[in-house]
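First the structure, which I've put down as structure tokens, then a few questions once you've had a look.
Moving on to chain A:
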Amino acid sequence: MILLGGKSSTEPDFISAVARASGHATLLHCYQCGKCTAGCPLAFGMDHKPNQIIRLLQLGRIKQVLGSRAIWICAGCWTCTTRCPCGIDIAQVMDSLRVLARNEGETVQGKDVVSFNELFLQSVRRNGRVFEFGVFMGRNLRRRKPFLDADLGRFMLTRGKLRLTAERIKGTKEVRRLFSRQGAPVRNPKERTKE
Partner candidate 1 sequence: MSVNERDVGTTTEGAAWEPKIVAFLCNWCSYAGADLAGVSRVKYPANVRIIRVPCSSRVNPQFILRAFERGADGVLVAGCHPGDCHYVTGNYFTRRRLTLFKRLLEYVGFEPERLKVRWVSASEGQRFAETVKEMVDGIKHLGPQKRIARL
Partner candidate 2 sequence: MPRIGVFVCWCGSNIGGVLDCPAIAQEAASFPGVVFSTEYKYVCSDPGQKLIVDAIKEHRLERVVVASCSPRLHEETFRQVLRRSGLNPYFLEMANLREHCSWVHPDTPEQAQRKAVDLVRRAAAKAARLEPLFPGKIPVVRRCLVIGGGIAGIQTALDVADAGLEVLLVEREPTIGGNMVKLDKTFPTLDCSACISTPKMVAAAQHPNIKLYTYAQVEEITGYIGNFKARIRQKARFVDHAKCTGCGTCWTKCPVSVPDDFNLGLGERGAIHIPFPQAVPNKPVIDLAHCRRSTRGKCGACAKLCPAGAIDYEQKDEFIEAEVGAIVVATGYGLFPWEKVYGEYGYGRFPDVITGLMFERMVNASGPTSGKIQRPSSGKEPRTVVFIQCVGSRDEARGKEYCSRFCCMYTAKHAHQVLEKIPGSEVYVFYIDVRTFGKGYEEFYRRVQDEGAVYIRGRVSKVYQDGSKLIVKGADTLLGEQVEIAADMVVLATGAVPAAGAADVARMIGIPQDKDGFFQEAHPKLRPVETHTGGVFLAGTCQGPKDIPDTVSQASGAAAKVCGLLLKDELETNPLVSRVNEALCTGCLACQPVCPYRAIQPVTITERLPGQPPRERVVARVNEGLCQGCGACTVACRAGAIDLKGFTNKQLLAEVDALCL
């Protein structure tokens, strides 16, 4: 049951945060044609389909959105954005939702994704580049599945495709400085300013 009106459950700050990052004016324009869902290669695996995510956002259903598996299943293929008749950057909305979910600590459904991404960024932060082998091993250790994709690892190793030591760039200091500003707001270029 969605309760609205008076002391409604809408939280304008949150919606505007998503909107700021994803094209404010157009988010409200969604008329639920479903084209995003129709073209989404992963909609079959989602609990809330992409159009429903937008709908829930229009109604301010934050908990439902952040708690959904869908935002972590989105592969970021941008098919939805490319075809949306309302010009809504749905892929960017999904990205924003993942960022917000992590900020809010709502990552139960996406813990594998977040964990992998953290390892990835740690690697970049440390070396300036991603150390693939390190990330994969780290992931397997975190998930306590040391031999996940071991067949692939073996194959890569025999083809000389897996570096076993990290390569560090010279400008790691600069890269670390960039990391120091994590969380700074970035307005989506698609956002239309209202004035």
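As a selection rule, all candidates are chains of the complex that A comes from, given by their letters.
FYI, a residue touches a chain if its C-beta (ideal position, glycine included) is under 8 Å from a C-beta of that chain, and two chains touch if they have at least 3 such contacts; residues count from 1.
Everything numeric in this text was worked out from a predicted model, so none of it was measured.
Peer 1: Which of the candidates 1 or 2 touches chain A in this complex?
Peer 2: 2
Peer 1: Flag every residue of chain A that touches candidate 2 in the complex, lowest number first.
Peer 2: 1-6, 8, 25, 28-29, 31-32, 51-52, 55-56, 58-59
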